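Omission of a single protein chain aside, the complex is shown with its protein chains in their original locations.
And then chain A:
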Amino acid sequence: MLPTDPMKKLSFKRHISDGDLVIVYEKHDNMKAVKVSEKSVLENRFGVFKHSDWIGKPFGCKVCSHKGGFVYLLAPTPELWTLVLSHRTQILYIADISFVVMYLELIPGCVVLESGTGSGSLTTSLARAIAPTGHVYTFDFHEQRAIAAREDFEKTGLSDLVSVGVRDIQGEGFPKDLIGRADAVFLDLPQPWLAIPSAGEMLKEDGVLCSFSPCIEQVQRSSETLASNSFTDIRTFEVLLRTYEVREAKMDQCQTQTEEGTPGARPFKRKQRASEASHWQADNSGSPMVMARPSGEAKGHTGYLTFARLKCIA
């Protein structure tokens, strides 16, 4: 997924080859990750697609099924991966992910610790930010989940950047060999305050910690624990995204027969005239207009993001 090997990067017009991971795009809300295998086929409502037809085509191309239906084949990115990965847990989405990566000040070469791994949605973006020389150490207390995550990172080609450990961070803390090595720590745990003292030991001075919690009571308790564990600059945010629908339409013009082409006329005047002589006219002479409005439904809450910085005591 990431161009850790400069020769394989997207801008070198990679063509799809056997064994590649592709994102099959039907609609913006209907995508699927597929491992290309020469003898394999993909079946969906548009028909049967032979993988062998895909090999050699560029990423971003349109491919057809036996019935003539089509899908697009995209190169995987962490954003697309977040939309297609199998949910073993509740996952973080792009708004929270982006803000976390930015606030943790992650750049190539950084070492970042994460717990829990969950479905690996954030992990993928953490890996992108610290590649090619940094490392993500991610921990989950659930063994099956850790194994599944490891398989996913293998599939997306991130295994060199990510180490998945099975460990109860709330109970045991982070491993001692990581003490003082972390540029940043991310916690997504039910009782983050239990892990905060250990996180403080792992961080370099001035390193940043982020704790993601859905409930304000968790935030309350975490913030108190952070303040008593040499953290400063403790700030809590909520970040959401509103999406917009865009549509082109012709609108009826507001004109009367007595009044010719004076759209600038004062509204009260128009109203008066309309009652006497005319009505709103369906008028096709107006040019179509592109309009946008917020989508009807949106995520109203994901979680609170609490950030803090380890004090410089030295």
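In this section, contacts are C-beta pairs under 8 Å (C-beta built on N, C-alpha and C of every residue); 3 or more make two chains touch, one makes a residue touch a chain; residues count from 1.
Here is the rule we go by: contacts and distances are computed from a predicted model.
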(request) Report the protein name recorded by UniProt for the chain absent from the figure; options are "RNA polymerase II holoenzyme cyclin-like subunit", "Exosome complex component RRP45", "tRNA (adenine(58)-N(1))-methyltransferase non-catalytic subunit TRM6" or "Transport protein particle subunit trs85-2". (result) "tRNA (adenine(58)-N(1))-methyltransferase non-catalytic subunit TRM6"
(request) Identify the residue among A:Val36, A:Ala131, A:Val164 or A:Leu209 that touches the chain left out of the display. (result) A:Ala131
(message) Applying the definition given at the start, please give the residues of chain A touching the unseen chain.
(response) 2-4, 6, 9-13, 25, 28, 46, 57-62, 68-70, 72-75, 77-79, 94-95, 97-99, 101-103, 105, 107-110, 125, 128-129, 131-133, 180-181, 183, 204-206, 216, 219-220, 223-224, 227-230, 234-244, 246, 248, 290-292, 294, 304, 306, 309-314
